[in-house]
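The structure under discussion is supplied below as structure tokens; questions concerning it will follow.
The complex is shown incomplete by one protein chain, all other protein chains being positioned as in the whole.
Letters A, B and C name the chains as they come in the text, with residue numbers starting at 1 for each one.
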Amino acid sequence: MELDLQKYNVRTDLAVEAKEIAEASYGGPIPGLNEEVEEHGGIKVTRIDVTNEAASQRIGRIQGHYITVEVPGLRNQDTDLQEQVAQTFVKEFSGFLQKIGISSEAKILVVGLGNWNVTPDSLGPLVVENILVTRHYFELAPDQVNDGYREVSAVAPGVLGLTGIESSDVVKGIVDRIKPDAVIAIDALASKSLERVNTTIQIADIGIHPGSGVGNKRRGLTQDILGVPCIAIGVPTVCYASTIVGSVIDMMKQHFSGSGAEQTKQILGMLPELGEQERLMLVKEVLQPLGHDVVVTPKEIDEFVEDIANVIASGLNAALHQAVNGDNVAAYTH
Amino acid sequence: MELDLQKYNVRTDLAVEAKEIAEASYGGPIPGLNEEVEEHGGIKVTRIDVTNEAASQRIGRIQGHYITVEVPGLRNQDTDLQEQVAQTFVKEFSGFLQKIGISSEAKILVVGLGNWNVTPDSLGPLVVENILVTRHYFELAPDQVNDGYREVSAVAPGVLGLTGIESSDVVKGIVDRIKPDAVIAIDALASKSLERVNTTIQIADIGIHPGSGVGNKRRGLTQDILGVPCIAIGVPTVCYASTIVGSVIDMMKQHFSGSGAEQTKQILGMLPELGEQERLMLVKEVLQPLGHDVVVTPKEIDEFVEDIANVIASGLNAALHQAVNGDNVAAYTH
Amino acid sequence: MELDLQKYNVRTDLAVEAKEIAEASYGGPIPGLNEEVEEHGGIKVTRIDVTNEAASQRIGRIQGHYITVEVPGLRNQDTDLQEQVAQTFVKEFSGFLQKIGISSEAKILVVGLGNWNVTPDSLGPLVVENILVTRHYFELAPDQVNDGYREVSAVAPGVLGLTGIESSDVVKGIVDRIKPDAVIAIDALASKSLERVNTTIQIADIGIHPGSGVGNKRRGLTQDILGVPCIAIGVPTVCYASTIVGSVIDMMKQHFSGSGAEQTKQILGMLPELGEQERLMLVKEVLQPLGHDVVVTPKEIDEFVEDIANVIASGLNAALHQAVNGDNVAAYTH
Partner (left out) sequence: MELDLQKYNVRTDLAVEAKEIAEASYGGPIPGLNEEVEEHGGIKVTRIDVTNEAASQRIGRIQGHYITVEVPGLRNQDTDLQEQVAQTFVKEFSGFLQKIGISSEAKILVVGLGNWNVTPDSLGPLVVENILVTRHYFELAPDQVNDGYREVSAVAPGVLGLTGIESSDVVKGIVDRIKPDAVIAIDALASKSLERVNTTIQIADIGIHPGSGVGNKRRGLTQDILGVPCIAIGVPTVCYASTIVGSVIDMMKQHFSGSGAEQTKQILGMLPELGEQERLMLVKEVLQPLGHDVVVTPKEIDEFVEDIANVIASGLNAALHQAVNGDNVAAYTH
């Protein structure tokens, strides 16, 4: 079953944000939504399981497992921190594969979604460029492949505007042909808050759904379509101008929260009383006639996207191949 | 004399925006500020002359001549419109050179400021890549150069973080060595409104001043420093998250203006009553503690910056060389 | 039936060169090999039909139709000449499609073979970037597509070393999924003579065969494999060091041909008497132990490959869509 994510008007591809919004409107923890949070060294890991249909409806997300790694410090281009994030990613991703039953010998096709000509949408193709592919060695000389490697292949299918073909169709065609056991799809996402842009990695076992991501797919990459499990790895690289405004109103509300309800109302009028959806609607109503609701990305996007693509590619190489570890992982990325 | 543009807190490099802000706080037309507006075919040309010190102080801009070409339609990547903008640019820029006394034989050094690794800051280097340079022909075989060309050279000096040298020092060194009659400096700018980003070209005879542009120079490129006139051509490619919020509050005010003062106040509180500076200060106060006041650029920046760099390079080639015109201009750009 | 092209040791992907070699060893025109040559304005068009199995064996090429467009002047980066070549290409390619029975409404998948990270192997992907794709319009809103366009899609499948998947498998998967009526595959080739590198375009209705091209495919793109006709468009961008030496010995022979057999023998020894194969074998024997037989490309390859990719993309856009012509073709390429 496909949820219409758009009707929730959430404008976020992150489960942690969807949960925040849903809980604010529900007024507390949502039954069927399990959450586990761990934090140390500036790295926050949130594991959310959406376990039943009611919770799924409330949060506007498919049932499944979601892991979010949030690292505000990634903004500062700290090489040491990047390495720690890569290690956390390896640990979480390996655990995730085990949890959802992908064996250590499963053949993997890595799919880098997005448009390499649009910097904030180029995450997927950049990751693919740095994936250690091995499938051809298994095909050509299987008995000469060392232990500690599995069959991995990788493609960047391009976007509809460049190819005339849905990326979903390209991937489905390749999956039917080479028959991997699972697909891992990398995609750039939209977030509702600027501060999560380029500092957050989401892993989920729900595949890619229509309308998600920066490039707005029309068809998805899901187990239903592909016939094999599809794990999605995403990083928010953009957000809507309207959501920036929304979050600022929110912050103003908090800013004046000490001043008492009466004064806050005097200063901010009815704005703080509006729910997230109403506020978004107001901002969009105001912006839309001018064609203003543009999607924005931080000025430093080129370096951010390259750094985080490197983190994910290193992490995947180490998580997928036991022979790749901290000592040699750098040799496989550019 | 150098103005401290930062103290005005304007966060815009555009004279048209500085004028809007200054007039709003002054309460009407500012004496000494002459403006001429022309518009047709979706292209709006504004010529502003800042003629005395008082006006300069009010608007927070150096005395001089400013031309702004605004083309909202450039967002839509319309090839025909781009060509018309290039033609308007040629006409305006040629007139501008004449007005400020740069002869048709003056030797020109085109300087592309900015960082080629940061897409929204790469405008200058991109323009330089497409400039028709001729200085070497004049040096090596002056009598074999056809009529209709003048001496043009072009450099992209890089940014402080990449070279360890102020771009101002690189350019001054080259100017002292090759002695052009004038410098034309291309730079990416910051605007206070998202809708001017990538749709506006500003021409001014005031050079480049410290703190302006996307890359925040510490030293300027001015006639005082270089010893020859410096014309600045700029395109806003970024804006601050805080100014987006500011403009939205402004639009909300207008949106509810029909509802009567009382109701507007009920909905928006005191926000609409704040002056531009106070509002900015509020938004920044709210955002700053979170480190939020990031600089953003539209998601489509790669294509925008390439298109507009092409418009400016074509325009400069035709404006500087009489032998280059509508029929052959495309042959000189990539 | 697949020919083992390698056993002929030809080291050329061009039919015109294979024919030269074969005729030299056969001692004259080969029966079953029809040739038509046309030349004007510095553009030489050769149409070769390999009409029977004996001719195919002699020339080491599959039976089929080959067109070669040779333009030595392309070395000089003459924009006017490039445009004429694009026009010749449109005329020849349109005629070719008609001759081999591809209708003007046939749905086309353009495939850009090769590695975008290896400049001399990047021709295919570069062409694909500039193809006017329309398939998605036909899919999403078929009744809104203007007359004069056909369904065109385009992919660059990458190379084995980057993806772990044979490009043949990627393409076969996509063909099975989207079912085009014909495939047009663009590939960079190897030539036996440096002077044909970057100045020659070959069109053939034989598809892509294992071992051909710069990237050395292991599996082909042929009608047998794909189930639809595959037209190959290739440009030589590299040649082997050994063949350079071979051609030089050949030129020496011609250089001294006026001096009489005795003197030539005195100067060049037995070298001129060797057949092409023997000479190649000698040169390779000499070079191989040192690991010397590297593949080389002209220093200016970046610009050459960009220019010729542009010629082919413009040519394909005009040949495939009747609505695209000399006036608007530039709008579709970068």
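Basically, a residue touches a chain if its C-beta (ideal position, glycine included) is under 8 Å from a C-beta of that chain, and two chains touch if they have at least 3 such contacts.
Everything quoted here is computed from the prediction, not taken from an experiment.
Peer 1: Touch as defined at the start, partner being the missing chain; which of C:244, C:281 or C:330 qualifies?
Peer 2: C:244
Peer 1: Of B:81, B:170 or B:281, which residue touches the hidden chain?
Peer 2: Of these options, the touching residue for the absent chain is B:170.
Peer 1: Among B:30, B:160 or B:233, which one touches the chain that has been omitted from the display?
Peer 2: B:160
Peer 1: For chain B, which residues lie in contact with the unshown chain of the complex?
Peer 2: 129, 133-136, 140, 151-158, 160-166, 169-170, 172-178, 218
Peer 1: For chain C, which residues lie in contact with the unshown chain of the complex?
Peer 2: Those residues of chain C that touch the unshown chain are 75, 117-121, 194-195, 214, 238, 241, 244-245, 248, 251-252, 255, 265-271, 282-283, 285-287, 290-292, 294-303.
Heads up, the rule we're going with is that only the chains that are shown with their structure count from here on.
Peer 1: Point out which chain occupies the most central position, where each centre is the mean of Cα atoms.
Peer 2: Of all chains shown, the one whose C-alpha centre lies nearest the global C-alpha mean is A.
Peer 1: Mind checking the centre-to-centre distance between chain A and chain C? Centres are C-alpha means, answer in whole Å.
Peer 2: 42
Peer 1: Counting in whole Å, what is the centre-to-centre distance of chain A and chain B, each centre being its mean C-alpha position?
Peer 2: About 36 Å separates the centre of chain A from that of chain B.
Peer 1: Taking each chain's centre as the mean position of its Cα atoms, how many Å separate chain B from chain C?
Peer 2: Result: the chain centres lie 47 Å from each other.
Peer 1: Can you list every residue of chain C that touches 2 or more other chains, as numbers and ranges?
Peer 2: Not one residue in chain C touches at least two other chains.
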